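Complex shown without one protein chain; remaining protein chains in place.
Now for chain A:
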Amino acid sequence: MNWLQQWAGYLPQMLSGLGVSLFIAAVAIVAGYPLGLLLSVMVQHRNLVIRTLGLAIVEIGRGAPALVILYLVYYGLPKFGIAFESIQAACIALVWNAAAYSSEIIRAGLQSVARGQTEAAYVLGLSGRDTFFRVIMPQGMRSAIPGLMGVAIQMFQGTSLAYAIAVPELMKSAYNIGSEDFNYLQIFTLAGICYAVISIPATWITVYFEKRMSRHA
């Protein structure tokens, strides 16, 4: 049988898996970026307790493989009476991951804002809050955009790990189809294409932003 015909047959189930993957990635990003911003502020905070807490969350999120965090959340936390659905556990693990990675990118972005900007805000009498949210953050986030888009792509691909706890995402759909008719080669090729169709254009956009950014620097 022709691969294209087979793929057409698989597509509905694959698309539902892709939908779940995109959903988890979206949650990871939408919750992960603001948390990343919060963490980037925490790790620079002058209060030692806040700084240490921030550092711990960031270093675990970046240092431990996402799969380890996923297992800890899904299998580990129930030991403390905290149990999650598999999809919830996947979201939590990836949010953590996204927050940790984006916090480092955001921190670098914020620190790249010229010192003179803070000084200008100070002599104008702007409050600390306005200085951060209206002066520093808009500029720092701008230079963080390419890096943050990289995190988004990484998170989308990272959703495939949720397969390990039976979340019905793209990989799981592919595996289910494969185990029915044993056409593993075709089905995982299709899965790869699905990931690539999203990731590659996203990479192009990132590169476009990087180029634009360096031109305007």
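What we mean here is this: a contact is a pair of C-beta atoms (placed from the backbone, for glycine too) under 8 Å apart; a residue touches a chain by one contact, two chains touch by 3 or more; residues count from 1.
Operating definition for what follows: contacts and distances are computed from a predicted model.
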Hidden chain of the complex, named as in its UniProt record, picked from "Chemotaxis protein CheC", "Cytochrome b", "Amino acid ABC transporter ATP-binding protein" or "Polysulfide reductase": "Amino acid ABC transporter ATP-binding protein"
Option from A:11, A:56, A:83 or A:120 whose C-beta touches the chain left out: A:120
From A:108, A:135, A:164 or A:205, residue that would touch the chain that is not displayed: A:135
On chain A, residues whose C-beta touches the chain left out of the figure: 114, 116-117, 119-120, 122-127, 130, 134-135, 138-139, 142, 216
